[in-house]
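All protein chains of the complex are present and in place, except for one that has been dropped.
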Amino acid sequence: MLKDLVTPENANVFVGKLGDILEKAIDKPLGYAINWGRIWSLWPVHIETACCSVEFGAASSPRYDVERFGIIEAFGSLRQCDLVVVQGTITRKMAPRLRLVYDQMPEPKYVIAMGACAITGGLYFDSYNVLPGIDGVIPVDVYVPGCPPRPETLIQGCILLQEKIKRMKARKFV
Amino acid sequence: MTAELPPGLALQKVDERIMTLNVGPQHPGSGHMRIVVQIDGDYIVACDPDPGYVHRGEEKMAEYRNYITNIPHLERPVIHDSCNVLYPYVLGAEEILGIEVPERAKYVRVIASELNRCIYTQYWLAIYGIFLGHSTMFMWPAGDRELLIDLMEKMSGARVTHAHFVPGGVRNDLPANFEDACLRQVNYFEKRIKEYAAVFYDNPILISRTKDTGVLSKQDAIRLGTTGSVLRASGVDYDLRIKEPYDVYEELDVHTNVMKEGDSYARSKVPWLDMMESCNIIRQALQKMPKSGSVRTKLKPNPKTKGPETVYKRVESGRGSLGCYIVSDGKTEPYRVKMSVGSFRNLIALPYLLKGEKLGNMPSVYWSLNYWPVEADR
Partner (left out) sequence: MSEETEKPTPETTEKSVAKQEEVIELPALEKGLSEKLTSKFGEKTSIAFVKENRVRVDVKKEDVHDVAEFIRDEMNFDHVESVTGVDFPDDKEIEVVYHIGSYTDNSLANQVLTLATRAPREDIPIPGKDGTRLPTLRDIFYSVEFHEREVFEMLGVYFDGHPDNRRLLLPEDWADLPPLRKDFAIKGR
């Protein structure tokens, strides 16, 4: 009976349906497990955009040691990263590159706007070469204010992002 | 094709062996800039640095703000060396506004400037460790610089962006018991940085990676107009703290550290030796500083200038000579402010040094130039 129904042409449909049913059944625990994995693997892309990178570097120093939270471990390849920390001013020359980096990253991906310049343009609100905030370039999850933010503020922003991911729907990206 | 190449690097033959490689701006070994290198196998045949990713138009913005309100954004190019990057501007503004600086403020400035030099160099050294894959050398300087950041925080109230120097002195006086704390921390700091020799400078891996790479001869260092530690590592004894002393440097006993090799190793070692010299200067300044007195000549919020004038002031920053050229037309805003920064002047050496070098040596040569991209772009 079932053998007749499942032909090589529509086998995928049946398997997919089965997967849907399974996921419906265990959606909540599965989503929790996926999100749990995501919040402990927030690795940022190695892109420095302006002077906030000094405090970003200081956040990894022994005094602040952000890696004890399992986040923000500076890492080389953007294919394995899922976090962009925009460290300060985005100039008109950097904006296309930032978008390019963001587009190359696999889902899921999150963005932290670090510093006043990344949020609104900050001190450089009237400069001819600075964008008034990065919202127009990439979507932002968490804003970390300060000029530059202290490492503690950055850590708090990351923890906020973790809280946010916990409440996100994990299935969106599956 | 030859017109596209950087000058001084005449490439005779371009064939399919040559590959063009973009390093940066998203790269662990580039910082905020892009370096376009052309490689033949493993060897760099041409290099074209492409700065400007952090060009924020600070010189243009300075034309719209008066001499006091220019301070916060002019220190942003190097926030971890913010006192030194502001120093020539403040000296120039004082000459244009015609203000005298109290004696105690000059000593406070020297202390703050030397502390900042150490903070900058420690950060630079930490990144140099990262570039060479030496994690301990990131952790140690990045941890030790927090000691001095604490001191600057006590002094000015901010962690990195102090805005402490203002025309007419410094913004506020030293806190109570600052001298003791400063002396204690600086002594400990000096003891700590001497330990770097064992883990970093005497490390055979570091020596094999940096010795005889990117050799800049004395003649070329002069011809290319390099400055700071790059120049001193090539055997030219030139330090503005001695040659053209500003504020109270002539009353202090300042020595320079000169190495003759001119390779990446010498360029990485000279800033480290300079930090020990900075500790000496801080101790001397603490001793000679007047124990009390004013630290600031009060100014109006929108001070008047003496009249049309041009000044060019130089200081020795963490990255070398830092000049500020201010044109005043008698108004309350400067007509033109130009920062001639050490990073931008050292950049010209990069294509020169990388030619014929292995690609793997690029990060060590590049970062040994004491280059901070944000400052070079301004």
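Each chain carries a letter (A and B) given by its place in the written order, and its residues are counted from 1.
Please note the rule applied: a contact is a pair of C-beta atoms (placed from the backbone, for glycine too) under 8 Å apart; a residue touches a chain by one contact, two chains touch by 3 or more.
It should be emphasised that the depicted structure is a prediction, and the values quoted were computed from it without experimental measurement.
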{"item": "Contacts of the hidden chain among displayed chains", "value": "A, B"}
{"item": "Selected from B:130, B:174 or B:224 as touching the chain missing from the view", "value": "B:224"}
{"item": "Residue among B:109, B:145, B:267 or B:345 that touches the chain left out of view", "value": "B:345"}
{"item": "Given B:196, B:265 or B:325, the one touching the chain that is not displayed", "value": "B:325"}
{"item": "Which of B:43, B:201 or B:312 contacts the chain that the document leaves out", "value": "B:312"}
{"item": "Residue in contact with the excluded chain [from A:35, A:61 or A:129]", "value": "A:129"}
{"item": "Chain A, residues in touch with the chain not shown (by the definition above)", "value": "91-93, 125-129"}
{"item": "Interface residues of chain B (partner: the chain not displayed)", "value": "3, 6-8, 51-52, 55, 57, 59-61, 64, 98, 100, 103, 222-225, 227, 231, 236, 238, 243-244, 290, 293, 310, 312, 314, 321, 323, 325, 327, 335-336, 338, 340, 344-345, 347-348, 377-378"}
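The working rule: only the chains that are shown with their structure count from here on.
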{"item": "Inter-centroid spacing, chain B versus chain A (mean Cα positions, whole Å)", "value": "33"}
{"item": "Contacting residues of chain A [partner chain B, same complex]", "value": "45-51, 53-55, 57-58, 60-63, 74, 76, 78, 89, 91, 93-94, 97, 101, 123-124, 126-130, 147-148, 150"}
{"item": "In the complex with chain A, residue positions of chain B that touch it", "value": "25-28, 31-32, 52-58, 60-61, 64, 72-73, 76-80, 123, 126-127, 130, 138-139, 142-143, 145-146, 159-161, 374"}
